[in-house]
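Presented below is the structure to which this report refers.
Yeah, one chain of the complex is gone here, protein chain that is, but the others are all in their spots.
Each chain carries a letter (A and B) given by its place in the written order, and its residues are counted from 1.
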Amino acid sequence: MPVNLMQLAKEFDKKDPGITQGHRLCPGCGAPIIAKFVLMVAKHLGYEPVVGLATGCLEVSTTIYPYTAWSIPYIHNAFENVAATISGVETAYKALKKRRRIPDKKYAFIAFAGDGGTYDIGIQSLSGAIERGHKFIYVLYDNEGYMNTGNQRSGSTPPGAYTTTAPVGKLLPGKAQLKKNIVEIVAGHENVYAATLSLSEPMDFFNKVEKALKFDGPAFLAVLSPCVRFWRVPDDKAIEVSKLAVETKYWPLYEYERGVYRVTRKPRSFKPIEEFLKAQGRFRALLARPDAKDIIDELQKYVDARWERLLVLEEATKDKPIR
Amino acid sequence: MEKVYEKKAITGAEAVAYAMKQINPDVVAAYPITPQTPIVEYFAKFVADGEVDTEMIPVESEHSAMSAVVGAAAAGARAMTATSANGLALMHEIVYIAASTRLPIVMPVVNRALSAPINIHCDHSDAMAERDSGWIQFYVENNQEAYDLTILAVKLAEHEDVRLPVMVNLDGFIISHGVEPVELYPDDLVKEFVGEPKPLYPLLDTEHPVTYGPLDLYDYYFEHKRQQIEAMDNVKKIFPKVAEEFEKTFGKRYDFVEQYKLDDADYVMVALGSTNSTVKYVVDWLREEGFKVGLLKVWMFRPFPKEQIQSILVGRKGVVVLDRSASFGAEPPLYEAIKSALYEAAVRPALGSYIYGLGGRDIKAEEIRKAFEDAINGNLIVDEQRFLGLRE
Partner (left out) sequence: MALKGWKDIPIGGVIDEPGKAREYKTGTWRVLRPVLHEDKCIHCMFCWLYCPDLAIVQEQGKMKGFNFDYCKGCGLCANVCPTKAIEMKPETEFLK
């Protein structure tokens, strides 16, 4: 039976999901909501979560010594190695269970990381962990930049967005490079479950977390995590912006499972990509450019083509897993 | 009566792998790099043949090797890895994290020169770059010591008043690939000596959830580091006890340093690693000719056994220090440490520094003899950097 909201509400009215109050993330930040969703589903399904976290907003704001906003086992090691660290924890569990030195519990090994620790510096350890087939889920909270240190560009920053290391200046128009497609990179490892999730679609979110937890191998969940501060949106707009991202095809909701593609949300009507850009202050300079229309048209063509490709892939790979 | 077990002619790498087999750690995560590779290969074969039931993680880099081992040790497992040179340099960031997180990891390091230029042969630049990391560091002379100290290291690392990771340094190719007879102990004896690990704050204990790796602002970092300093000081008290237990179990005596013919030695050479074997040969050679020379072999480099070294070297006529690494822009590490230890000595010996063997440059007995002769002839200049085996 799929996880539903009322079940969760009744279970967690007094129960602690694993992340607590008192963390110092910005008001309205998407990251703690993502952590809360994932942990609630895990606990609801009877798992005991053990969390690894890469350096970044979520890590720094939840663990300022001597405070910790985690009431479950948690490890932060360094920026680029949460996947390797969790590999070690998961392997330790296998070893200790085999040797009967720990009671056999139903653990969920969950690595959280931002786009910094995933697309860029963390991609090697992510790739290695997936290739080795560890049983863990990797939750990417993608706020499209190194936000903890004040909005520096990452491989996930979309072109035209303002960041301090790729600013919009008199000469250069912000980030010139395109945004990497991390889910496709992970899908390239073939023997994996990878999906995009949005806070604006909670049922889809819960289903995918459940699938990831139950998947017999590594699972990768990419969640768009609006950064109210550096995307320059009002504090209360994180969910609205997530919704816009899905409706404009900027963040299509789909999953990949061992070669099979499935588009899990097919909105009946779409909004133009311009609406997504207009809603955020980080694109203001882009939109003020004289060639703004051309840039927007190109971006629209891209999201349209990418959507079409997903539909084609869904059709072509239906019931045809390769692993 | 001294116990003697069966000896086998094996390489240092095989000896270390054999020690790891007998330790049978919960988790090993290792990435191959010459000349450490045979250790990983032997161990992988043990795993494949079911001779150990260790979970082995074929990580994709040394950085991930140390990261995975940190995760495993934090989870409550006994975890080991091994590396050399640039592999050690690559994991440098996590090496510090392992020590600061007080995880009792044991890592044999097969010493090889750091790039550039790339060189796969022996020198101590790799381990010297980690001397401030907070790891306990041993340097071994031969295959037997590599085997012994890998076993001893587990007990030392996991001691409740220590809880620090240990690096066992063995010279690349010379020890790792050279064949020597090694006395191998029975499995059950090793198993009994290392005992069962007793993790502190295991992540997998969901009844007592802990947070590892928080953010320390300027209000707490200093205090956490002071704790590490205390732990290193404790090693000086705990190691003799562990060494004593090692002797009782296996019949071999280890210490902070080994004293070779030092009782009446006027001129002492100090060195780390396999070169000590050659120095012993030269000491014997010179003694036959009537010279009162001796060797102070340093086993434990971190924590630095200052007190022992002070008491041994004070009053000698000349001390010659051999360093197999350079600290560019300053005096080489072992020399600097020895000189500093002798600062307050009432009678300071003449001191001389010799850098040798970088990038695997062979060190000949004649060259070592020349260094001794410099001491004997009163030809030591404390601030002059000398080299053995370098082409001018």
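Before moving on, here are some points about what is shown:
Basically, a residue touches a chain if its C-beta (ideal position, glycine included) is under 8 Å from a C-beta of that chain, and two chains touch if they have at least 3 such contacts.
No experiment lies behind these values; they were computed from the predicted model shown.
Although one chain is omitted from the display, it touches the following shown chains in the full assembly: A, B.
Note on the undisplayed chain: of the listed residues A:55, A:68, A:125 or A:207, the one touching it is A:68.
When the full complex is taken into account, the listed residue touching the unshown chain is B:103, out of B:52, B:85, B:103 or B:269.
Of B:209, B:303 or B:318, it is B:209 that touches the chain left out of the display. Residues touching the missing chain, restricted to chain A, are 5-6, 8-10, 13-14, 16-17, 19-25, 27-33, 36-37, 62-63, 65-72, 199, 202, 228, 234-240 (touch as defined at the top). On the side of chain B, the interface with the absent chain consists of residues 100-103, 163, 200-201, 208-214, 216, 219-220, 222-224, 226-227, 230-231, using the contact rule stated above.
The criterion applied here is as follows: only the chains that are shown with their structure count from here on.
With each centre defined as the average position of its C-alpha atoms, the distance from chain A to chain B rounds to 43 Å.
If you check the complex, the residues on chain A that touch chain B are 48, 50, 52, 59-60, 63-66, 68, 70-78, 80-81, 84-89, 91-96, 98-99, 101-102, 105, 107, 124-125, 127-128, 131-132. Taken together, the chain B residues at the contact with chain A in this complex read 26-27, 29, 53-55, 57-61, 63-64, 67-77, 79, 93-94, 97, 196, 202-206, 209-217, 220.
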